[in-house]
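Just passing along the structure, written as structure tokens.
Shown here: the complex without one of its protein chains, the others still in place.
Our next item is chain A:
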Amino acid sequence: MNRIDQRFAALKEQGRTALIPYITAGDPSPEHTVGFMHALVEAGADIIELGVPFSDPMADGPVIQKACERALKHGTRLSHLFEMVREFREADQETPVVLMGYLNPIERLGYRVFAEQAAAAGVDGVLTVDMPPEEADEFGPLLKEQGLASIFLVAPTTSESRAATICAHGEGYLYYVSLKGVTGAATLDVEAVDRQLAPLRRLTELPLCVGFGIRDGASAAAVGRIADGVVVGSALVSRIAEGVDDPVSIAPALKAVLGEMRRALDA
């Protein structure tokens, strides 16, 4: 059983909601990333989404765009991410790590090489924002071969027939994008999300995790009542941005934000 499935099984038993933080690898510079990952786990992370920086992050708002720019200034690339995950695994064998990003860096490395190296490093799942299941004929099976979960997005605009296709291909969990927009956009409408999760529940047993628009304990708790997991990205990445000139301040700041969400979810 993949670490992601194990984690969700354990959470279900405990009646808890998964807390899934996202940070961009290499932001503000590569030597900090593994420390941040451990800090996130200490603050209550169940799964870590590690962003692969890309020069043209089309689905992201300004906060994550700038994070990509900071990471790329230091030349962060996939080979560095694999090293980071390997180092993280030396101290943490339990927490699932999902790589999240855009297709081109993977395309350039080659699907097979990517899958092999990611699995060897200790990665558990892959979410490629600009690769819908229809285009994943070649990539999907290669990930599966290596025991890596293919995680897909579902959006408010996803039709029922598309949702069925996505559910058939998805593994690990489904990432429900709570609003039409880019990451870091306006606040979300929890009731609307709740209405849209219901038909998905009929289509799949996969845990449903909700991201986009979760910024504090209150919004995390509200989403936590209707979803199996909450994903938080821009709220964390903006703390990293604030600490660029004083990197030692970042890990405590991340822990404070995530810790508040953890407590709100568990209350």
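Of note:
Criterion: a contact is a pair of C-beta atoms (placed from the backbone, for glycine too) under 8 Å apart; a residue touches a chain by one contact, two chains touch by 3 or more; residues count from 1.
What we mean here is this: contacts and distances are computed from a predicted model.
Within the choices "IclR family transcriptional regulator", "Iron-sulfur cluster assembly protein SufB", "Tryptophan synthase beta chain" or "ABC transporter permease", the name that UniProt assigns to the complex's undisplayed chain is "Tryptophan synthase beta chain".
If you put the hidden chain back, the residue from A:I4, A:V98, A:M131 or A:C167 that touches it is A:M131.
Touching the missing chain, out of A:Q14, A:Q93 or A:T157, is residue A:T157. Of the listed positions A:V41, A:L78, A:V232 or A:L258, the one in contact with the omitted chain in the full complex is A:L78. From the options A:D56, A:E94 or A:E191, the residue with contact to the unseen chain in the full assembly is A:D56.
Even with one chain removed from view, chain A keeps its contact list with that chain: residues 54-62, 65, 72, 75, 77-78, 102-109, 129-132, 134-135, 152-159, 162, 166, 177, 180-182, 185.
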